[in-house]
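One protein chain is absent from this view; the other protein chains keep their places.
By written order: A, B and C. Residues from 1 in each chain.
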Amino acid sequence: MDALNIGGTVGEQLRAQGVSRRGFMKFCATTASLMALSPALVPRIAEALAGAKRPSVIWLPFQECTGCTESLTRSHAPTLESLIFGAISLDYHETLQAAAGHDAEAARNRAMEANWGEYFLAVDGSIPLGNKGYSTIGGVSNVDLLKRVAQGAKAIVAIGTCASFGGLPKASPNPTGAVAVRDLIKDKPIINVSGCPPLPMAITGVLAQVLTFGQLPELDHLGRPKAFYGQTIHDRCYRRPFYERGQFAESFDDEGAKQGWCLYKLGCKGPVTYNACPTMKWNLGASFPIESGHGCIGCSEPDFWDWQGVYRPLSTTRWGGYQTLGAAAAVGVAAGAVAALAARRKQRPVGEDEA
Amino acid sequence: MSILEFARGPAFQVALVVFAFGVCWRLAGIFLMYRRFDRSQPRQHALIAGGVRAIVMRSLPPHELEKKIVFQHVSGYAWHLAYFASLLFFAPHIPFFKQFLGFGWPTLSNTVALLSGAVALAILLALLWRRASHAVLRQISTLDDYLSIVLSILPLLTGFMTYARILPLGLRYENMLGLHLLSICALLVWFPFGKLMHLFLAFPARFQAGVLLKRKGVEA
Amino acid sequence: MSATTAHLDSLRSAAAALGGRVGLSRNTDAERLDKARAVMLGELDGSHAAYLETCLHCGMCAEACHFYLGTNEAKYTPIWKVEPLKKVYQRELGPMRWLRRMLTRDITLAELEAWQPLVYDSCTECGRCDLMCPMGIQISPMIGIMRRALAAADLLPAELAGAVDEQKQQGSVLGAGRDQLLALARDSAAAGVPVPLDLPAADVVLLTSALDVKAFPDSLRATARILNKLKLHWTLLSHSIDLLGSGESLRELHVRRIVEEIVRRGAKTLLLPECGHAYPALRFDSAHMIGEPLPFVVYSIAEFVGQEIQDGRLKVNREPGGGSVTYHDPCKIGRHGGVFEEPRAAIRALGLELKEMESHGRTNYCCGGGGGQFLIARAAQLRQRAFEIKMREVDDTGAAKVLTACNSCRFNYQAGAAEANWHKPIESLVEHVAANLAD
Partner (left out) sequence: MSTDARARLAAIAIVAETPPAPSVGADSGNVPLLLGEIRHALERLLATGAVHAIDLRAIPLGPGEEDRLLEALGTGELCATFDALGRSELQECRYPGVWRITHWNAADELIGRFIEVTFAPALLASNREDIRDGLERLSAELSG
């Protein structure tokens, strides 16, 4: 990987690889599809891409499980190879790069210097604030590294729910004091590509969008690109007609489940989860959780892990259990009894009256 | 913490504790109070049966009385039935009850459940208007009456808005669902302190009346 | 007609004179308020608590009340008439009284004064609202508490205060005392209907009322004729002519004295005259007042006569001429006492065609003047509004006359009819029975 060789446009890069114009148009069509843009926009994308500079991307992993990178490498369009060799210049990725140790650090520093103010920073994983030693790279704590690299970044792409919202490490009781990128960096544009992991197409799609139009995509209330997070799972779910008709699976093996009815009662969080799974789907477009018979767990939402359980329907609540209620009731009865007994002293019992 | 999480978590827990405590407090305070024991010779016996009968018969006033209150009677029946139909038989509500009871039950189709909710909502609004405009009702109404109607309307209203995704003020679905749950919390918190307690008190009061009237030999 | 108006006028002037006797209260406002509150707290029990806690403010009780229906004035809504009682309950006895005290103000004497016309002028404690309430709330007994509380605060309307005063000072009611009763008994005996008075021992004891003595002596004579015919060992008590609902303690005092007199005579049966207000008091409330079940049975005379006819002990002839009648169920023995069937059995035995009013039996409309209301001069117009409802229902039956078993009702009918120039006879059921006794 040559960090310094980031010159040239995407079009030139692809041509240099021997990709024909027809191949380039195909690339543009699938990229448009990826960005959830209308096919009618393909010519504009082609024009933009042909002249787009390859941006440098530095990828920092913090408290993460590599699931997001795994997801990215499963991305099938554009292929990761085309991303790395054609569309973007991925100059530092702890997991993917061949270089290790000081060489890797050096590559990152070179990329930062060469593209100061122009590179994109991709982050996966949350950042522990509880103890800086919880997660370090080359002896540098996550928070210090993030702040340093973020300084020269044009924009930050927080990949996965951990980087976007704190994710699993932040789940109650949050032992490491994990926070999201947006909790630490306030002065740079941040694109949250949440999900646990995010849809591979969402990762590449966002990168492609940034690259194509040279500007940040439109973001929702949580800083997520609307193209992918504009609607809820429920909004686009093919099982939604069952919800509207009130047809629900009651267990995972009942007739309703076999008929493919709505999984709301089995804890599906689709109605409050913003993501593109129902249309983009997973595993090369094979399916998505609901299509496979399991409710959405809400993985692209903040604090989803603390949503009172994957299988508790949305219309349930914490309620303390019968012990708490019983105690409240018992105290209530006691209070009422005291009130009644005190009242008895003001009331006149039988036979006792004024002279 | 989002509105929805707050509503599903601490808000609901607190509301339920206030509800349980308040209801028991009020019921115990009423029923442990000193009561006179009627030693008179009953004209008719089977006083308990008379009480039970009153519980039923007070829903069906005699013709001469009924014809004066047709509107109140019909609207009262209609909104209560419609309200409970949408509360108890709207499918997404079942898991809510199931978490307490451990079992669920068959549901109405969404169309029917929503329609009955709409009926309840329309009647409640009409009754609110009537309370504010009818001379007798204005005379005897208290803050409790208005508050209780409004707090009964809010879950219906927010429920509809949630289902139909009518989301004003830039609210999103999950906010509206949270508000729906919060409106139920508000209802639960207010419940023990106002007239909504008639859910628990109506039958005892009717029973008392039935026993008293049975003793006198008058059909309740 | 002239006879009727004559005794009406004499009663009216007696009542008006009573009002003049009442002076200003000797107690301070604070004392009066305290006394009223003490009565309320003393009488309110768990059953009232359940009623007051359950009220939904639905307003349906208004639709049962002849005063509201006759005027359409919201203040006559029955439950509104116990508002001060409700306040005292909520602030003093209710389980949430601590909260209530923070949020509400205490009642004032001015408030009680304002409620005087509501509980005396515009309520006859007829109990129709008690039947209407969808929650089963028994409002009229709570009006009773309100009245006794107001009485304790020296807030009885002048006429009623005068009557109580008269009974306390002179032992008579509206000028009808023991002397008048003795004279009536003498006259009756002279006319061939002996009235055994104050016998030291008897099986059956009969009470009478001031109204009978003053205005409807025929009713008493008819009763005597029937009791004689049945060859009962009976006596009329002259000690207690009336039970005035003038305050809890006085009422209890009366009841205790009557019970003592009856027990002393070894009587097993107490008969009450064609008079309303004594019935619920002696039949149902007295056991509580004396703290134990009564050692005798209490009947209204209409109830007793009807039973005797039903059981075949009393034979009556079909009334010559027959004709159609309607029966007015007096609130106190009907809705408050459960006496519905016996008077109708008597009417059927007399061969009269019974044409029921639309509201009859337990839903019967009050005559408009019960509960002492008919004594209150300023309430005359209100009384008439309520009576108009009654007139309409009577006219709708097409019956030739009205029979009833309460002389208060009769009195009020006559007054109302005179006022409205309405010519529908209202007659005593017992007198009809007595006039047609068979051998």
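The rule we apply is simple: a residue touches a chain if its C-beta (ideal position, glycine included) is under 8 Å from a C-beta of that chain, and two chains touch if they have at least 3 such contacts.
Keep in mind the model is a prediction, meaning the values are calculated, not measured.
S.K.: Taking the whole complex into account, name the chains on display that the unshown chain touches.
M.R.: Across the whole assembly, the hidden chain touches A.
S.K.: For the chain not shown, which residue from A:175, A:241, A:309 or A:326 touches it across the whole complex?
M.R.: Considering the complete complex, A:241 is the one touching the chain left out.
S.K.: Can you list, in ascending order, the subunit A residues touching the missing chain?
M.R.: Residues of subunit A in touch with the missing chain: 19-27, 29-30, 32-33, 36, 38-40, 42, 76-79, 81-82, 236-242, 245, 255, 258-260, 278-281, 284-285, 287, 291.
Operating definition for what follows: only the chains that are shown with their structure count from here on.
S.K.: With centres defined as the mean of C-alpha atoms, identify the chain lying farthest from subunit A.
M.R.: With centres defined by C-alpha atoms, farthest from subunit A sits C.
S.K.: With respect to inter-chain C-beta contacts, which pair, A-C or A-B, contains the greater number?
M.R.: Comparing A-C with A-B, the pair joined by more C-beta contacts is A-B.
S.K.: If I average the C-alpha coordinates per chain and also across every protein chain shown, which chain's average lies closest to the global one?
M.R.: That would be chain B.
S.K.: How many angstrom lie between the centres of subunit A and subunit C, each centre taken as the mean Cα position?
M.R.: Their C-alpha centroids are separated by 80 Å.
S.K.: On subunit C, where are the residues touching two or more other chains?
M.R.: Correct list: 45, 93-96, 288, 291.
S.K.: By residue number and range, which residues of subunit A touch two or more other chains?
M.R.: Each of 335-336, 339-340, 343, 347, 350 in subunit A touches at least two other chains.
S.K.: In the complex formed with subunit A, which residues of subunit B make contact?
M.R.: Where subunit B meets subunit A, its residues are 1-2, 4-5, 7-10, 12-13, 16-18, 20-34, 36-37, 91-96, 98-100, 104, 107-110, 113, 172-174, 177, 181.
S.K.: Where on subunit C is subunit B touching in the complex?
M.R.: 45-47, 49-51, 53-60, 62-64, 68-69, 72-75, 77, 79-80, 93-96, 99, 130-138, 280, 283-288, 291-294, 297-298, 334-339, 358-359, 362-363
S.K.: If you look only at subunit B, which of its residues touch subunit C in the complex?
M.R.: 25-26, 28-41, 43-44, 54, 58-59, 61-62, 64-65, 68-69, 72, 76, 134-142, 144-145, 193, 195, 197-198, 201-202, 204-210, 212-213, 215-220
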